[in-house]
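Here the complex is missing one protein chain, while the rest keep their positions.
Note that the chains take the letters A, B and C in the order they are written out, and that residue 1 is the start of every chain.
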Amino acid sequence: MEEIKEKVNENEEVNMDHIKLSMPNKPEYVSIIRLTASAIASRIGFNIDDIEDIKVAIGEACTNAIRHGCNKINDTYDIDFFAYEDKLEIKIKDTGKGLCSLNIKEPKAEDLKEGGLGLFIIKTLMDDVKFTTLQNKGTIILMTKMLGVE
Amino acid sequence: MEEIKEKVNENEEVNMDHIKLSMPNKPEYVSIIRLTASAIASRIGFNIDDIEDIKVAIGEACTNAIRHGCNKINDTYDIDFFAYEDKLEIKIKDTGKGLCSLNIKEPKAEDLKEGGLGLFIIKTLMDDVKFTTLQNKGTIILMTKMLGVE
Amino acid sequence: MALKINKLFDEEKKVWILKPYGEIDIYTAPKFKEILLNVIETRDSNIIIDGKDLEYIDSTGLGVLISGLKRLKETDKNITIINLRPNISKLFEITGLNKVFIVKEV
Partner (left out) sequence: MALKINKLFDEEKKVWILKPYGEIDIYTAPKFKEILLNVIETRDSNIIIDGKDLEYIDSTGLGVLISGLKRLKETDKNITIINLRPNISKLFEITGLNKVFIVKEV
């Protein structure tokens, strides 16, 4: 938790816009978040490919927040966008049981498992991903996409 | 202020989803809010015409929040969506100087004034509009669009 | 989410034709105002605004149109608006601006 807080404070000194979103933990709203994220990314100046990457990554993170990260039935979770001139940071914070393991492995094609792709996809599509997890107090995922980086 | 608070509490007993958004008071983000509002309205089941009305109304309200309702340079304002099965309520709250007058007049075409259309447009397009204003403490506008009402 | 404006002067009919693509709102209205007033300054004549690809306009954009019209009225010129999409047409009706500008269906 500390690490991310410090990061945010530091950010506030540079030119950064903060957009906050709080969403019900319902599957039907994830597409709205993806759309909002696309619009923000497009405003910053990301190209279509990067916008797709951001869309998929935020979709996966919200899916996890809903599936694993919400305790109560009518729970909500938070999405924070930090829009810089040269990057977009997205923070997704839930109040669930916390991540059990931060050991994200490349999926083995032969295994044919239905799950376990989400975090790997996020790590692959974004330039930087940080997890903060507090047992039974939720998970924070902070992911960054840089503008104009391959 | 009281009135709106009571209303919200009452709402929480029925089937309602609450989406919260906090935005920087910058013109370039209003289109993102319109897009998000369209997506929420579409999810509830509004038709294209009603979605357009909601888009224009929220655009006008956010424009006012930015123009008249924000004190500081790096201020933010809040947008709350209350999604019901049969209606969408949108609350826009700023921290500005408050509304001077709630006397919204139909614009006189002959007058040719550049301003003063926003609140009138909101009142015309939405089914219900309520203002709460506190001198020097900001304005709350709560507007409602009913589903399937002409 | 953005705004582009095509402008050309029809030498034959002696009229400006402006065609906005996209959205005119609090963010893009200043650009629209600059172009509109600049056009009037360059050549004081009637203006046609082709709304075919205008996807959105709000009160800020309507305000710019009104300020342009005011300027033109000084020399007895006018603004004609054509090809408006239904959602935008509706805005002109409820504000009464369809009686201030010359709004044509086609």
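To be clear about the criterion, a contact is a pair of C-beta atoms (placed from the backbone, for glycine too) under 8 Å apart; a residue touches a chain by one contact, two chains touch by 3 or more.
All values reported here derive from a predicted model rather than from experimental measurement.
Visitor: Go through chain A and note every residue touching the omitted chain.
Guide: Residues of chain A in touch with the missing chain: 27-28, 30-32, 34-35, 49, 52, 55-56, 59-60, 62-63, 66-67, 106-110, 112-115, 117-118, 120-121, 124-125.
As a working rule, only the chains that are shown with their structure count from here on.
Visitor: What pair of chains has the most C-beta pairs in contact?
Guide: The largest set of C-beta contacts joins the chains B-C.
Visitor: Tell me, please, which chain's centre (mean of its C-alpha atoms) is farthest from the centre of chain C?
Guide: Farthest by centroid: A.
Visitor: Distance-wise, how many Å sit between the C-alpha centres of chain A and chain C, to the nearest whole number?
Guide: Those two chain centres are 42 Å apart.
Visitor: Approximately how many whole Å separate the CA-defined centres of chain A and chain B?
Guide: Here chain A and chain B have centroids separated by 28 Å.
Visitor: Give the residues of chain A touching no fewer than two other chains, as numbers and ranges.
Guide: In chain A, 39, 43 touch at least two other chains.
Visitor: Chain C: which residues touch two or more other chains?
Guide: Those would be 1.
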